[in-house]
Structures are given as structure tokens and as C-alpha cells.
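One chain of protein is taken out of this complex; the other chains stay put.
Order of writing sets the chain letters: A and B. Residues in each chain are counted from 1.
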Amino acid sequence: MSDPWTLHPDRALPADPTTRGIAREIYAATRDLPIVSMHGHVPVEWFAQDSSFGDPAQLFVVPDHYLTRMLVSQGETLPRLGVGSTDTEQVETDPREIWRRFCAGWRHFRGTPTRYWLEHALVEIFGVTQRPSAETADAIYDQVAARIAEPGFRPRALLDEFNIEVIATTDAAWASLEDHRRLAKDGYGDRVLPTFRPDPLLHVDRATWRDEIALLARAADHEVDSYDDYLTALRAQRRAFVEAGARATDHGHLAADTAPLDDVEARRIFDAALAGTVTAAEAEAFSGHMLFQMAAMSTEDGLVMQLHPGVLRNHATAPFAAFGPDKGYDIPVVTEFTRSLRPLLDAFGHHPGFTMIAFTVDEDVYSRELAPLAGVYPALRLGAPWWFLDAPDAMRRFREAATETAGFSNMSGFVDDTRAFCSIPARHDLARRIDAGYLGRLVAEHRLDLDEAAETAVDLAYRLPQAAYPAPR
Amino acid sequence: MSDPWTLHPDRALPADPTTRGIAREIYAATRDLPIVSMHGHVPVEWFAQDSSFGDPAQLFVVPDHYLTRMLVSQGETLPRLGVGSTDTEQVETDPREIWRRFCAGWRHFRGTPTRYWLEHALVEIFGVTQRPSAETADAIYDQVAARIAEPGFRPRALLDEFNIEVIATTDAAWASLEDHRRLAKDGYGDRVLPTFRPDPLLHVDRATWRDEIALLARAADHEVDSYDDYLTALRAQRRAFVEAGARATDHGHLAADTAPLDDVEARRIFDAALAGTVTAAEAEAFSGHMLFQMAAMSTEDGLVMQLHPGVLRNHATAPFAAFGPDKGYDIPVVTEFTRSLRPLLDAFGHHPGFTMIAFTVDEDVYSRELAPLAGVYPALRLGAPWWFLDAPDAMRRFREAATETAGFSNMSGFVDDTRAFCSIPARHDLARRIDAGYLGRLVAEHRLDLDEAAETAVDLAYRLPQAAYPAPR
Partner (left out) sequence: MSDPWTLHPDRALPADPTTRGIAREIYAATRDLPIVSMHGHVPVEWFAQDSSFGDPAQLFVVPDHYLTRMLVSQGETLPRLGVGSTDTEQVETDPREIWRRFCAGWRHFRGTPTRYWLEHALVEIFGVTQRPSAETADAIYDQVAARIAEPGFRPRALLDEFNIEVIATTDAAWASLEDHRRLAKDGYGDRVLPTFRPDPLLHVDRATWRDEIALLARAADHEVDSYDDYLTALRAQRRAFVEAGARATDHGHLAADTAPLDDVEARRIFDAALAGTVTAAEAEAFSGHMLFQMAAMSTEDGLVMQLHPGVLRNHATAPFAAFGPDKGYDIPVVTEFTRSLRPLLDAFGHHPGFTMIAFTVDEDVYSRELAPLAGVYPALRLGAPWWFLDAPDAMRRFREAATETAGFSNMSGFVDDTRAFCSIPARHDLARRIDAGYLGRLVAEHRLDLDEAAETAVDLAYRLPQAAYPAPR
């Protein structure tokens, strides 16, 4: 291994010296740009309360399902990694033990973006100089713990250290937005933005649905006894989000279906759901209908519509029962866009001011469906490679598969979708490097001039995410 | 930007110097070969009438849906780009205004093949030396307009200038072939060939179907009152195409289904269609049945069968109503070949003299379905990457995905499918460069010897398209 552990300045740039030289020039144009992080899962409380991150295990291991799933696949268990459970297995409470298990499994992350992000964070943010392993675990733990304990190592300070110009959180549709109001009062109103996420309210056959409806009614201060009440309450909450600075809504449906129902049928299904007699097929049709309604509301209130479809959640029964959602058992499925988005795009695809950003974890649709759609409908932008595809080679494949049909101007630019706060600088930096490499190849192949490539790199890193998420009028 | 604007001799060759050096040698073997353009959409009238191309907007912008769709996706409208409409919006009639809008949007084409082709045509054919932009639009307009106005800048002269040995047009099945006869009289009979395109006749539930049947009946001089009449008339028109020099038929169905019906059922559906009572499911079954019949007729008359499935046409309702088809709203869908082609290949896949060429806009099927099928059935050849996939990186992916299973001998070689006449040299040149790069890599990796690679490059550019579209016996 390199001795001591360092980050090479050319990491993730193409190996070919010609292309690398060009890529270096392009990367120089974006390296120091502020971070625009328009979608993610960092809890708003962190910024509102601005409290300490706890210990290395709480910061890096326990909440990161990218990381825990890999260790589970190699024989670890979630409780031994500190993940709380309703199960009988004892949950590890010693953060140092958890950290040791993580470091002992370091080799399993080879070739993954988790490895790349962690390496970046440990070296850049924490100054670690030795590769994690069973042998080095304790020393690294102490080093990371000491940094975390520093008074300046707080969420708000890190916004500056990480050069984050703006960051969006993801919030329940019925959220009080109290934390965002506190942030606004403290001068962070333009810097930490809420995002309206109504998924559980749109899936009328979920066990939690009626509880969610009650929460919505309370938040909107409007009884929800009918479909029309429901639309009214949703509209009211969207408006509250707009007032709190939101730029976007976010939708994580299984399919991308957007076929609207007529009002009579929508009311009928809603009433059946209230009565507890809704069928799975009705619920599925209703969720597609509601995506259409969300788009319609976006044309009213200007919220950008983010669609993240195609993931079958909680694939394994027992881990879901024991540990809850978001523990690594979410697996993509084939996702269709051409026919599914047709009703929505036919209705709103040329609407001025409406923006829909489509993400996918199904690479097949890049060249076949999403790039052709984004390449003609003014309202549609192609999101950045998402989740499992937010990785160096996958990002390169995205550029190669989508650009020739959609161009760059129909894309969202980089969007990070991060849960692990300390990985944000690594992710943005990596995306900038991959884009520099891709653009560098276009220049090396004389398909683009260098000045165009550098300008495009700045678009992808900074200007396009700003343009894709405009402030509502 | 490079100053002045020029085409680099190594453009679209691999960046790595080792591979580029080899690729240059391979490309030298194909660079000056004549163009064999066996499929496309250049109107036959252009060659028959040999008249002027009008103005820069008419030549480059208005008829090119690759180009207009990108500008539409960025907020332009088709009427402002000169595209005629039944809509109320005023259609721009000043070609210079249209040209300015195109040049102002030049940046949106970065990374697309449209950019690559346009750059090639503007520099090579028109001698343009500055990059298009709002600032340079007028000067480029004047330069292009002057060249278009030259007496020698006529379709037939360009066949020589572009080194086009043979070009096929695409013609309605009921076409009179008058233009092709005139071309034959003028000595262009072996150089401009018709192609038999019966799609609207095979989809019995389209609004226009009965009009099409009437046109067929008139062209074939045979009343079409029954399924048997219909087959007779189709057969007669195919024969007329063969006599006019046609090499192939072309089929643009939504699915690749080729399951035959029995005669009783085929007759029943046909009669229902005449009576206006056919269902969508019946029409779909009938269209698959007719692909099977088209293959059967090909075994009789020797016309090569081209299949271009998998595109959902006219995705947006309002633009279709206002502007008609082929305006950029055609979006690919998942396409299945293994089961769909089975009836046809089972019946005719080993028939001597039958050739089917399968194209796709669904990259997923290259390695999974089409290459395995083409790698065993003597009748099947794998067409070149089509439409959205006729692009540098997509062509490279095609070679990488299909060659290992199908080899080179089971491919059609390059087929351009062009509507924009001036892009033909650019497209063939680009394909030769990409193939040189791919073959150069095989040589650099010692998987092929240089003499084999050069011979294969000539196959792909010239011999295979000739062999794939033989003259009917």
C-alpha cells in the first residue's frame, strides 16, 4: 500500500495520460465550486440542533445501510453493528467494538463507492493516515473520536467546511417544518431547504396509511374525510413547504405509472381505503393517479417533481420485522418509463415552469427511454445516477448512454441523495472527477473543444442543479 | 476553441496513442471507400427532380427531427423553427430567423451525434470556419446559402461529391415508382433504389387503413375486397418494386411478433377490418401474422426483410395533432426478439436466399437475444445501431456487446437510415472511425492481427452492406 495513506490528486481520472491531462484541466474548473446538494436524507434536526455527531460508529457505521449491508453479506449481523432491533439478539452498544468490526471488514469494500467515499472522508476530514484493518482500528477510532469531539465539528460549521452552498432535506408531507423555521430564524433559511415527500399518503393500502392521513389532517389543520379533503390538505401542505423554502417534491413509487383516474373512481377508491376495503390493484392505480395529481399541483405551486421509482422495498421479511426499513434490503426491479410517464408528460410535458426530474436504478432505460423522453419534452430532466449507480463506473456509463440522445442541457447535473453527511464532499468531488474524465475523453477524441468541456463541467457540477430546482414563483 | 474551426484528422479515434496509431492504419483502409447507403429517408423526388435545396433552414433545420427535438426540449417551439402546423401559432417563414435560433442553441448539441454530423457537414461541405452561435449565425447563413445556390449543388451532383455508390429510398407500398423510373431512364437505376414499406397496410386498425388499401388496389390494379385480394395486391407491388430495382422491404412495427394465424382467422380479421369492427388485439395479431407473410413472400421474390421494431410513435398527443408524425416524439420501448422471431425463424431461418436484417433501439437485446440468434440462423443478420444508437459511443457499445457472440460475418455492416442528406458522408465516416477504433483495440490487445482488422473494417464499411442486400434473383 501507499505509505502513508493519502488521496492521490488524480484519483478517479482516466488512466490514459493524454485524457488524464485534459481531464485535470477540466476538473480544475469545478474542484473548488460550492456544493449544491438538492436532494438527500441528512436529518434536518442535525442542522436545527447543531449538536455533536456522537462517536465514530454513530457517525459512520450504524446509520449507513450501504456499509452495513456489505458486512451483513459477509456474515456480520445488524445487531453486532449496533443497529437497534425488536429481535432477541443483543445489540452492540460499544462503539469501539462496532468500529473494530467495520475496520476488520474493510477489504470487502474494495471496488465499491463506499470504500471511495470513506477513504475520502477519513483522510480529508479526519486526517487518518493508515488503512483501516483489525490492527489499525483502535488508533483510527481514537483519531476520529477526537475530531468529532472538537467544538467546531458541528453540522452548521461543517456546511462551511464542506463548502455547501445549499442542502435539501427530505421531510414527511405532514412535517411541522419547525426545524426549518428555526433554521430560517438563525439565518439558514436559504441554505437548508425542506422537500415534500408524500409517499406514505399516496399508497392507500399500507398499514400505516390511516395514521398518516391523521397526521396530514392535523398538519394541514383540515379534516380529511374525503378525497376532496385529501387533495385540499395536500395542497395546503405543499403551500406550507413552499413558504418554508422547499424547491421540490419527492416520490419513491415502485412503478413510474402516472395514469389518472376520473374523479368518481378516485373518490370511490379513497373511500374504500378509508373503509379498509381497498384492493391491491385499486391502491396501485390510485398511486399512479396521485403522481398525476402531484404533477398537476406542481403546475400550480411551482414545486419541482422528483421521481425515484423502481425499488422493491424490504425484500426480506425477517430483517424488516426486526430492524425496519432502509437496512439494505431494497432491491431494484425492471422499470418502465415510456408508457408509464406518457399520461403525465402528455398533460404537463410542455407546461411552462413545470419541471420533472426522473431518476432510475435500472440502467437499461437510459438510452432506450429516459434520454429520448428528456430529449424532447421541455418539462423533463434526467436525474443523476441514483443509489447503487452513484458510483464511478456507473456514472461514466450514464454519461455514455444518455448524453448522445439527451445532451447535457436536459440533465439535472449532480444530485447526491446522501444519508451519510460526511460523504457529501466525497460524492460531489467524485462526480466532478468522473465528468472531467468523460468530457476529457470527448476532447481527446476531438468531439468537443476544451473550452466547451470546461463550461459543461461547471454546468453539471453547479449551474444545472441550480437551474433544475428553481425557487417556486 | 480551436481557431479556426476545423475537423481534426483523428477525431472519433481512441484517445490512447497506441490504439490510435493502429486505428489510423485501419481507418486508412476504409476512408476513401464508396458509400453504400442501403436504407434511408432521403425523398426520391430530390434525385428525380434534381432541384435546389432551397435555403440553409430548409436544408438543415426544418426537416431534421433530431435537431428540432433538441431545441424544443430547451424551450423552442416547432413553429418558431419553421415546422408547419395546423395549430394557431404562427409558423416562422424567414429562414434566417430559423437559422439564428438554431445557431443560438448550438451548445445544447454538445456530446450528441447531431453536433458531430453538423460540424462535419458545415466544415467539409460548406467550408464554414467559425463555430455556430448567436454571433456567427448570419455570417454562416450567408456562406451556406451561397454554396446551396451554386448550380453544381444539386442532389445528383452530390451523389458524386459524397462518393455514394448506391442509395436506397423508402417508399410507400403503393408508390407509383414514377420517380424511380425517371431515374432509371437518366442512368441512375442502379444508384437510387426503392424500398418497399408496407407498414400502414399491415396495421388494420389505423384510421388511414382503408385509404391505404384503396391506394394499394389502385397501384396494383387489383380490387382488394378480401384477404386473398390483399395478398395478391401486396405480391404484385413487391414484384413492381423488384422490377424497379428494390433490394428490400422495411417494417417498423411496435413489436417484433411474427406469429402466423391460420388462413381462416386471417381472413376473418381482415373482413372485420374492412367492416370497421376489428379490435386492437386482433389488429396486433394480424400485424404479427403479416410479418410472417412478408417473410414468406421474401422467400419467393428475394427481397431482403428489414425489421425496425420497438418505437412507440407520437408519444405526445397535441404535437402529433398539430404537426403530424416524425417530429421527435417517437420513444423506444422494451422489445423482445427471442420468442417473437421464433415463428419466422423456425419457418424461414434456414431458407437459402432469405435474409432478414434486425435493427433495434433497445440495446439490452444485443448480447442477450440478437447476437445469439444471428450467430446461428443463416438467414438473420444483425443490423447497424439504429436511430438514437447511431452515435459514437453507442456504436462502440454495439460492437462490444454483439461481436463476441455473433462475429462480424453475421452483421449488415453500416446502414445509415438518414433523412438529412448532407449528413450521409459524416455518418459513414464516423462509423468507419468507430469501427477502426474498436478493431484497433482488438489489435492492441492482441486479439486480432492487423491484416485481419483492416480486412474486417472494409467488410463492415463496404462488403457486408453489399452482401446483406443482394439483388433479388
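Please note the rule applied: a contact is a pair of C-beta atoms (placed from the backbone, for glycine too) under 8 Å apart; a residue touches a chain by one contact, two chains touch by 3 or more.
Keep in mind that what you see is a predicted model, and the values were worked out from it rather than measured.
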Selected residue (touches chain absent from view) among B:D94, B:D138, B:E243 or B:D346: B:D346
Residue among A:T112, A:T129 or A:Q466 touching the omitted chain: A:T112
Omitted-chain contact residue, chosen from A:E92, A:E282 or A:E363: A:E363
Touch criterion as defined above, residue of A:I269, A:A391 or A:A431 at the omitted chain: A:A391
Where the unshown chain meets chain B, residue by residue: 16, 18-19, 336, 338-339, 342, 345-346, 349-350, 364, 367-369, 371-378, 380, 400-401, 403-410, 441-442, 444-452, 455-456
Residue numbers in chain A that touch the chain omitted from display: 1-2, 7-8, 10-17, 69-70, 72-75, 107-113, 115-116, 131, 312, 315-319, 328-334, 361-364, 388-389, 391-394, 397
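To be clear about the criterion, only the chains that are shown with their structure count from here on.
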Fitting chain A to chain B on CA atoms, where both chains share a sequence, rotation angle to nearest 5 degrees: 120
Whole-Å gap between the CA centroids of chain A and chain B: 40
